[in-house]
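Below you will find the structure I want to go over with you.
Every protein chain of the complex appears in place save one, which is left out.
This part shows chain A:
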Amino acid sequence: MKKVTITIDNQVIQVPENYTVLEAARSIGIDIPTLCYLKEINEVAACRMCLVEVEGARNLQTSCVLPVREGMVVRTNTKKVREARKATLELLLSNHNRECLTCTRNGNCELQTLADELGVKDIPFEGEKTVAPVDTSSPSIVRDPQKCILCGRCVSVCQNVQTVGVLDFTNRGFKTVVGPAFDKGIGNVPCINCGQCIAVCPVGALREKESIDYVWEAIDDPNKHVVVQTAPAVRAALGEEFGLPMGTRVTGKMVAALRRLGFDKVFDTDFGADLTIMEEGYELLHRLKNGGKLPMITSCSPGWVKFCEHYYPEFLDNLSTCKSPHEMLGAIIKSYYAEKNNIDPKDIVVVSIMPCTAKKYESQREELSHAGYQDVDYVLTTRELAKMIKEARIDFVNLPNEDFDEVLGESTGAGVIFGATGGVMEAALRTVAEVVTGKELENIDFEQVRGTEGIKEAEVKLGDLAVKVAVAHGTGNARKLLEQIKSGEKEYHFIEIMACPGGCVTGGGQPHVSAKDRMTKDIMKERAKALYDEDKAKEIRKSHENPMIKKIYKEFLGEPNSHKAHELLHTHYVERKNYPVDEENKYKEYFCDCK
């Protein structure tokens, strides 16, 4: 890349010619403030925080979208710049619900941080404030327009990255609100609950619907047997909430913390993942052998499942009928585990700790139940778990490492890597390959499906069978892949899709990472590394070799895909309407010409 020479704050530097002034400044440690800017996702120069003085320019310039130019002279720290930034911030704050003490983002809010850093001592502007109700219509996502600073990050991620597009700016001027069409609640539009909007929100305008109080209540109820399970990705990120570096694996401390919170049993969703591999692996083999619907697509990600139901219903038969791992484990806890331990399933409360907001919606799906009980009662995000640990005054960092409880805490390396994009595929291949060939794999690391490329492809030899697989993460990439399949351009046997870019490690329920850190850290990679490290450290790395999996099939389920397994571990999907109107049948009749 050609380089240009520019001067920033009297420092002469050379930077690649495709840099913005913001990138150039940050590359030499000059921290220009930003609010709306999100690298490659939202570069719109809306918030005016990144203003700088450029020699020869009449006005202050927004550095986040200003390309560097040979000979450019930039000043980032002049009186004019400081005053302009501060006045803009004060204006933003004048129409912000400043109840920081009770805000969910207290302590990690980017607006709060900037107010501190820019030395805002007083908000001189008094005027009207936006009045709009808090939107609690979704089981996953809460939207509070009075906290919104109209930065547009959520709009961009929803529209451009996820290609869902249920959020946009509505109305104009002072009345502008970011929200769904026709002032509908976010629970009443085709939102897939992925929570990527929450992950990118700099303030508390978007957040998960908390279930912490319900869980405390269950724990405090002596008649309830409260069982907790943790998804693989949680252990790769929870430490960040307690100041540990990104990518620190905290499995043992997490288990210890959960025990101290008062859960009766601490199980590992990885066991559910191993179970998923058994069921899904055999389902794939069955489809391959018996001319079943192909490609088969994974169904672990509830955001992806809802995306498929809304936007690609023609692929619903391609979805594996397997419930997602935590739902499987929930069903097993309320059947096998209840039976074994002589506990009435009505007294069992299953709590899932997930990196995910879509799991909250999923856990309420009627069909994910058995014998009248929901498989999972409450879902907490990684962030919510961190809040509970803090509330309980547990010194997380200094906790000893403890192991999951026996029986359903046993898991393999295959289960662990479910949390990273490509992980389910790799775990499935490890098992399917050995089942098909009857021989042990020489190399169980399927590097082709690892990494953070949007769509990954591989052809894997399973005995005589050449199986074409693909992995997509982020529903924008999923859409690309599905369109290629629809047009006949591509053909596959087996596909893994995760709704969130990066897979579960960067799910919508994971600890917040500021826009500033996103510029320098590869979150997907660093968190995924924690999982691949744990996989490597595990004695057993293939689902079908998990002794507890063998035991549960022998004692309880019979074979994979048996009648009992189907009853407990499989589900079905429905086509969902996007924005239904009053007379939906007439809409079809008059507009689509289809009755």
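The rule is short, and it goes like this: a residue touches a chain if its C-beta (ideal position, glycine included) is under 8 Å from a C-beta of that chain, and two chains touch if they have at least 3 such contacts; residues count from 1.
Everything below uses one rule, namely that contacts and distances are computed from a predicted model.
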Chain excluded from display, named as in UniProt, from "Methylmalonyl Co-A mutase-associated GTPase MeaB", "ABC transporter ATP-binding protein", "Heme chaperone HemW" or "NADH-quinone oxidoreductase subunit NuoE": "NADH-quinone oxidoreductase subunit NuoE"
Sole residue of A:6, A:167, A:231 or A:505 that reaches the chain not shown, by the stated touch rule: A:167
Residue among A:28, A:181, A:392 or A:574 touching the omitted chain: A:181
On chain A, residues whose C-beta touches the chain left out of the figure: 159, 164-172, 180-182, 189, 578-579, 581-583, 586-587, 589-591
